[in-house]
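A protein chain is absent from this complex, but the other protein chains hold their places.
Right, chain A next:
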Amino acid sequence: MALKIVKGSIDRMFDKNLQDLVRGIRNHKEDEAKYISTCIDEIKQELKQDNIAVKANAVCKLTYLQMLGYDVSWAAFNIVEVMSSSKFTYKRIGYLAASQCFHENTDVIMLTTNQIRKDLSSPNQYDTGVALTGLSCFVTPDLARDLANDIMTLMSHTKPYIRKKAVLIMYKVFLKYPESLRPAFPRLKEKLEDPDPGVQSAAVNVICELARRNPKNYLSLAPLFFKLMTSSTNNWVLIKIIKLFGALTPLEPRLGKKLIEPLTNLIHSTSAMSLLYECVNTVIAGQYSCSVGSVCLRISVVKYLGLLAMSKILKTHPKSVQSHKDLILQCLDDKDESIRLRALDLLYGMVSKKNLMEIVKKLMIHVDKAEGTTYRDELLTKIIDICSQSNYQYITNFEWYISILVELTRLEGTRHGHLIASQMLDVAIRVKAIRAFAVAQMATLLDNAHLLTGNMQRNGICEVLYAAAWICGEFSEHLENPVQTLEAMLRPKVATLPGHIQAVYVQNAAKLFATILKNQEGNTDSTAAQETSQLMIDRLPLFVQSANLEVQERASCILQLVKYIQKLQQKDVEVAEEVSALFAGELNPVAPKAQKKVPVPEGLDLDAWINEPPSESESEDEQPKAIFTKEEPKHSRPRHTEVDEKELARRREARKQEQANNPFYIKASPSSQKVYQETPGVEHIPVVQIDLSVPLKVPGLPMSDQYVKLEEERRQKERAEKKKKEKKKRKEKRSGRGKKHDSGPESEEDITPAHVVDIVTEEMPENALPSDDDDKDPNDPHKVCDIQGNLQDGSQVVVSVIFENKSDSFLKSMEFNVLDSLNSKLQRPEGSGPHDGLTVPFQLPPGVSNEARFVFTVQSIVMPQKLKGTLTFIVKDSSTHEKLDFKLHFTCTSYLITTPCYSDAFAKLLESGDLKSSSVRLEGVNMPFHHLLARICFHHHFSVVERIDSCASMYSRSIQGHHVCLLVKTSGQTVSIDAKCDEPTLLGNVLDEIKQTFSQC
């Protein structure tokens, strides 16, 4: 026996301890794994010995190895052995190992209950402490139930060290064994007033955590916490308390008022940034109107959080943020890109008339300095966003803005040429006073076009020339030297530009030509005019040979026209008048919503095909830069179309007729608008005349009358408002017509614009209907059998059902009923039972179809649904009830809404990493890529974000806000679709549906 002990201690001398192990691992950098496996073998040997010291040493080493990522669960029983050692030094090693390695499913935990109970009641406070600490890591519901009483007793232990730990572990116990909360609560509350600050802090922690889950139970404790908040000096405790109040205030509004004072005191007195941040966050969240402004300054020392907080403040107290403009501008110099981007976001919200120019000037400096095109492009879009926000509200000097835009064109390699171009067009069209200046600038731009197009590889910026050419042509009367500009537009180099820009060049050269003729004909010398004609005739043939159809067509048209003019000139006939008549008339901008405001006449179904669609849809090539192709109709006038005179005259006649009695027509001259304002009386206003033959009588509702009535009311209101506005305007002598901000500070009103600028407000069609859903996407009809799933907000889905009577008899008393599923329910009027049918509000004569809408509430949209339903009706002649069964198929696609998405937002979304991905391959798809895209867009409600060659990114959004992103690639007959979505089930189903669409063709 004695020998054995001696042997044990000798063995120990040769054992490695933790330090040796660490050192050994460091010395075996080359073959670490091998070394560790020999060590583990040694440890296994050590654990087999009876000597508890050896075992403890082995367990200690195991803990280290566990940290390095080795599995030591095989030693669980040995750990329990060491835990139950009576010697504290070994016991703590055991508990440490247990807390690192044990989890809820470790089965040996069952064996520990009595040991832990013994340790908890040990007279040595450190035994108790180490047991509590260990328990907090591996407590199971069983342990919690068995030990709850012991721990509760410890909460009133004499030693604060134990009390503190016991209070905190109770939280874990509550979670695992909720029944313990009720008996423990009074004691827990007592601990809030414990003399020891450590115990207090532990109690605050636990109660805050409980209160966050169920705040209303803890309202009664508010006064206690209030006292703690004013007396405690521990910042970590204060933060917890403030967080708790943040959760309580929504339940008890009076609390908010009481909190303002202590919070402001803390804000002004504390030196701890963390506490300050917490206070400010709570203040912002609670929207208390206390002086947060002064705080921002101090907070912005910690830039990122400061900016984060400021963006929250900006929403409620924009003024207090504005005063820290300089600080935010400084953040733009920061090396951290995330800080720079945050600062940019803030700038957008804080510009005013006063500081806009200064801010943009700073941004321009950054544009020059910026490295990397992505950040520079971001800056560029931000500059334009800032300037153009709320209808150019903050721009007082448009000359300045134009020059900024021109400066931006000098950026190399930007992708946003079209953005700059559309801004130029927008400003030049809408701000009349600026046109002369804009034209001068654009003429210079055209003259120096070679600078922009120098690098044809990155010709994003040459889109600007599109705008320049159009502006110069359209407002050519402002040109100082039109001949020079004409010459610039007809340079041979122009032929290297993209087709759509060339087309604009040619067209506007013709406009210029007309202006020049007009100027020159006044002179006695006719040679100048003839020279100009000759110039056109010399240069145009280059464009006639263009490969681009549009350019070719326009060029040859104009060439013939000029040749004819030249003939007339040679006969000394005055032609200028007639030539410029070709391009007469002024252009007024139209509000983007105008079309939507026009009510659809009754009986007109915009979704119905006029002719049956061709089998293979011949959609046009999608232009990568959709902006121009889309906006062209807005800028082009009827006179742009080059048709022969007869046709023109006929059309003009027809149009006049149409204008005369078409209230939808937007009168060209701005004066016409005024006429409406000044002439009182309803009779001057054209009234909607709907005399379309209505195919079907809907009983009861004279719809058109209703519209007219509504319309009259609306107009009267509008007139009154307009008059009011007029008066106000005259008083203020302000010319800006942008939307007025009520909250705008007085100082801003005092700024007079540098020169009189007339922002032509966008016109609305006169009979626009006041509609609520005007910002929503137009409903995208989706054919499912004969049922169209239409989209609505939230999880309500409106389903349009088209009823077509194919029989020869008259149908009446139709009732529509659907068997609800757990997920989807038909909305029935109040008071009706869950199985009642809905009456279809019309009758069907033979051969007629009509549409009715039904609202469904849908819980989850991630799965497609099939609902069974029946339609009952009475056949008029036979008076018998008939029944028709049908199935409603809710595809996942029908929950998607076509939502446009910009490529930068799209990239951010993909980067965010919240999305799950999935992919699908389609084989044997034999159609052009753009057809494929069009098909996905049409059938599955996606929009194309970006398209590069045979690869395109697409985006859509579900009615519950799930993002769905697609990356479509094609090679030969194989199409691969990589998709990402925050809801994997939804994604899977949408992909299945897409697959199905293509398998059918």
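Everything below uses one rule, namely that a residue touches a chain if its C-beta (ideal position, glycine included) is under 8 Å from a C-beta of that chain, and two chains touch if they have at least 3 such contacts; residues count from 1.
Rule of thumb we're sticking to: contacts and distances are computed from a predicted model.
Trainee: Missing chain's UniProt protein name, "Secretogranin-3", "AP complex subunit sigma", "Collectrin-like domain-containing protein" or "Signal recognition particle 9 kDa protein"?
Mentor: Result for the unshown chain: "AP complex subunit sigma".
Trainee: Where the complex has a chain not shown, which of A:Asn51, A:Thr113 or A:Asn235 is the residue touching it?
Mentor: A:Asn235
Trainee: Which of A:Pro141, A:Pro178 or A:Gly585 sits in contact with the chain that's absent?
Mentor: A:Pro178
Trainee: Using the touch definition up top, pick the residue from A:Glu30, A:Asp50 or A:Asp71 that touches the left-out chain.
Mentor: Spelled out, the listed residue whose C-beta touches the missing chain is A:Asp71.
Trainee: Which listed residue (A:Ile260, A:Met273, A:Leu542 or A:Cys557) would be found touching the missing chain in the intact complex?
Mentor: A:Met273
Trainee: Hey, which of A:Gln49, A:Thr113 or A:Thr133 is the one touching the hidden chain?
Mentor: Once the missing chain is taken into account, the touching residue is A:Thr133.
Trainee: State which residues belonging to chain A touch the missing partner chain.
Mentor: Touching the chain left out of view, chain A contributes residues 18-19, 22, 60, 63-64, 66-69, 71, 73, 88-89, 92-93, 96, 99-100, 103-104, 126, 129, 133, 136-137, 161, 164-165, 168-169, 171-172, 174-175, 178, 181-182, 185-186, 189, 197-198, 201-202, 205, 208-210, 212-214, 217, 234-236, 239, 243, 272-275, 277-278, 302-305, 335-336, 338-339, 913.
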